[in-house]
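The block underneath contains the structure these notes are about, expressed in structure tokens.
Here the complex is missing one protein chain, while the rest keep their positions.
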Amino acid sequence: MKKLSTLLAATAIATLMAGSAWSKTFVYCSEASPEGFDPGMYTGGQTFDAAAHTVYNRLVEFKRGTTEIEPALAESWEISADGKEYTFKLRPGVKFQTTEYFTPTRELNADDVIFSFERQYKADNAWNKYVPGASWEYFSGMGLPDLLEKVEKVDDLTVKIVLKRPEAPLLANLGMPFISILSKEYADKLQAEGKMELMNQQPLGTGPFTFVAYQPDAAIRYKANPDYWGGKQKIDDLVFAITTDAAVRAQKLKAGECHLMSYPNAADVAELKADPNLHISEQAGLNVSYLAYNTLVPPFDKAEVRKALNMAVNRQAIVDAVFQGAATVAKNPIPPTMWSYNDKVEDDKYDPEAAKKMLEDAGVKDLKMKIWAMPVARPYMLNARRAAELMQADLAKIGVTVEIVSYEWAEYLKLSSAKDRDGAAILGWTGDNGDPDNFLDTLLGCDAVGGNNRAQWCNKEFDDLVTKAKETSDVAERTKLYEEAQIVFKKEAPWNTLDHSLAVVPMSKKVSGFVQSPLGDFVFEGVDIAE
Amino acid sequence: MAVAEIKTTKPQTGFAEFWFYFSRNKGAVMGLAVFLIILFVAVFAAFVAPHSPSIQNRDVLLLPPGWTQGGQWTYLLGTDAVGRDILSRLIYGARFSLFIGLVVVTLSVISGVLVGLIAGYFRGRTDTIIMRVMDIILAFPSLLLALVLVAVLGPGLVNAMIAISLVNLPHFVRLTRAAVMSERTKDYVIASRVAGAGTLRLMFLTILPNCLAPLIVQATLAFSAAILDAAALGFLGMGAQPPTPEWGTMLAEAREFIQRAWWVVTFPGLAILVTVIAINLMGDGLRDALDPKLKRS
Partner (left out) sequence: MAGGSKTFGPSVFQRKKGLAPMLRFIFGRLAVLIPTFLGVSLIAFSFIRLLPGDPVMLMSGERVMAPERHAELMHQLGLDRPMYVQYFDYLGGLVTGDFGSSIVTKRPVLDDFINLFPATLELSICAIIVAVLLGIPAGVIAAVKRGTWLDQSLMGVALIGYSMPIFWWGLLLIIFFSGYLGWTPVSGRISMMYFFPQVTGFMLIDSLISGQAGAFRSAVSYLILPTIVLATIPLAVIARQTRSAMLEVLGEDYVRTARSKGLSPVRVIGIHALRNALIPVITTIGLQVGVLLAGAILTETIFSWPGIGKWMVDSVFKRDYQVVQGGLMLIAAMIMIINLIVDVLYGFINPRIRH
């Protein structure tokens, strides 16, 4: 009965083979349309997969499968003693892609790098507002406009970045997709022709794949870049088949319509694992999901109350019901795959009896509270509503009445950061660059109160530790500081750390060379398919 | 004998006559019967449902229906992802669907008739403005308009009902207006006007009762359409919010299990379908019974 589709697929492949004898096409079922093709302007992971990791490169990049920085367009770099000057030596002989719409005449040089930086923060740069509503969210989100003193050319293949203050996580930031290196020559040509908006529609970079075409909401096509400095890819064509429904993606993978898929439904994973033609790759995601109490509002200003509530919630049940097991219970605010993760920290035990007593001892009776549940599914929390219902049931057992509230997503993000928020909010974070600072200071630092610090928690001891770590470049020293900070965090319990989800990537057994990125990116450099 | 009976019942007016024609349509009677059963189940959900619709039994997640392998008879139609009994949720869900239908029809009939009466009775500029506004509403696909409206008002059952009522409005306005316009020049209306009847009296007591038949038929259609639309909104995530056991919302939640648990997808949809068919059957019967033109044939 499956003959018809097999037949169709067979004819399809036959035709393709006839077209070009060696054409190897890799089809990836992706979860969403890219917002655009200029990685600087967007924040969506699907956009980075579609533009930054295919078409572009960065000065430094994350070594595949890790959060370690390795040389990319910059061959080497030096950091000055005061930690304020970074000098990058560019890789010589790097060619930009040749496409139907542009043929480069020169190789990568310092001008391209400076252009790629300046367009994102210099208001007088012609490219700063090249399309209506152009904005550089990540660039400003990572605090670069305030941090950068200047980016200057030393010679054709040397670039110097000068900072206003030392910032240890800078290198990791430079590995992030938003700071991809564009071709200034291409930009100049578009500008001269008055077609600047094409930069966002027909990208051109130095990366392993050359952009061919985008059919909105349907597919993106690339071919291997023959001039790639890292060597030509083993596959000839790369296709992103945009399929927003996870169940449908799974169906397509099983039917052989794609080779690899992103974000399967937790419910489908068991069945996909059972399929003899598929291989499932799993890795702990670089994320955390938490329930943030508002530590400014009594009785949640008392650590023992927060601790008691934490102990009353059976987090394993949440992992089972929401993730069908594809997650681990969290005890620290940073995920276990991140350096400086403190495994010695002792987790709160699920113990409703003790929790009840602790509450009584703290003088809290008939507690009524709100739990905020996010209205959307995120990788770190697939169904906040369901998780909130489970917590509601658990807390009822110790006499705490919970009301679940939710808001539209944009409202939720805004209202949940208000200092006078009524209730505890479920939220989470996916690491941007693998630096612990990106979790501990961004989410729990005193500066972030009223912003990313949803617990509104300002603890001097903790804040001093993470601030000091930020200004130190020695990794061993930083590790020690962060480990200590995690102990303080656990003692004070501003959050109930819920889970770290597992990133699950199902793929056909024919696929080889795919390495999962801890950052959740889908990078197809180096993949191959067996015939 | 049957003929004799008909002859004696015919002169009786009102309900008897209506029932005579209505009951000739077997489908309509069936529809009515099914509808009454659903209504009964909805009203007495607390007694009928074998389980609570919200209690999660974490030992039986995604249990298949009772008659299949691995099923348990206590969970006749199986359980959902958090171990709630699907049958009980469907039974409680009937409450929401019927309630939605009722509220939407009431809202749109009352406001539609009022606006339609005003337009049809006063004519002139009032009429032009009203009808233009109705044209504007009709220029959008109803579901799209409802979707955007709910997005504006905030997702939820109440707002979904308001949105659906609004997109239904033009049908009632147009119908009432057309009926009023054809009635207002008739002799009996002119006669009562000459006799000194006031505007309100003319509108509501003289003209309106004579336009009721098409309105009732339209109301039935709107009832079933409202259930479908609310379910569609729920399915798109803009209607009732989980864990409300509204059928469309249940379907939306079930979507992720389409590969693994066919029962969580199948039964809520079936419940919607059966309810809507029953109401539409009744609607057909009502039309036959109330539409004088069809009565002749």
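Think of it as A and B in the order they're written, each chain with its own count starting at 1.
Simple rule for what comes next: a contact is a pair of C-beta atoms (placed from the backbone, for glycine too) under 8 Å apart; a residue touches a chain by one contact, two chains touch by 3 or more.
Just so it is clear, the structure is predicted and the values come from calculations on it, not from any experiment.
J.: Check the options A:Ser80, A:Thr244 or A:Asn277 and report the residue that touches the missing chain.
T.: Touches the omitted chain: A:Thr244.
J.: Could you tell which one of A:Asp301, A:Glu408, A:Asp464 or A:Glu484 touches the chain left off the display?
T.: If we include the chain that is not displayed, A:Glu408 is the one touching it.
J.: Pick out which of A:Thr66, A:Gln201, A:Ser281 or A:Gln316 touches the chain that's been left out of the picture.
T.: In the full complex, the listed residue that touches the missing chain is A:Gln201.
J.: Using the touch definition from the top, which of A:Ser417, A:Asn459 or A:Thr497 touches the missing chain?
T.: Within the whole complex, the residue contacting the unshown chain is A:Ser417.
J.: For review purposes, identify every residue of chain B that touches the missing chain, sorted by number.
T.: Those residues of chain B that touch the unshown chain are 27, 132-133, 135-136, 138-144, 147-149, 151-152, 154, 224, 228, 231-232, 235-238, 248, 251, 255, 258-259, 262, 265-266, 268-269, 272-273, 276-277, 280-281, 284, 297.
J.: Taking the full complex into account, what residues of chain A touch the chain not shown?
T.: 1-2, 4-5, 8-9, 11-16, 19, 25, 27, 33, 35-36, 41, 43, 129, 131-135, 137, 140-141, 197, 200-201, 213, 215-219, 221, 239, 241-245, 248, 251-252, 255, 257-258, 378, 407-411, 413-414, 417, 427-430, 442, 448, 451-452
Everything that follows uses one rule, which is that only the chains that are shown with their structure count from here on.
J.: If you look only at chain A, which of its residues touch chain B in the complex?
T.: Touching chain B from chain A are residues 245-247, 250-251, 265-268, 270-271, 317, 320-321, 375, 385-386, 389-390, 393, 406, 408.
J.: Which chain B residues qualify as touching chain A in the complex?
T.: Checking each residue of chain B against chain A gives 56, 58, 61-62, 81-82, 154-155, 241-243, 255-261.
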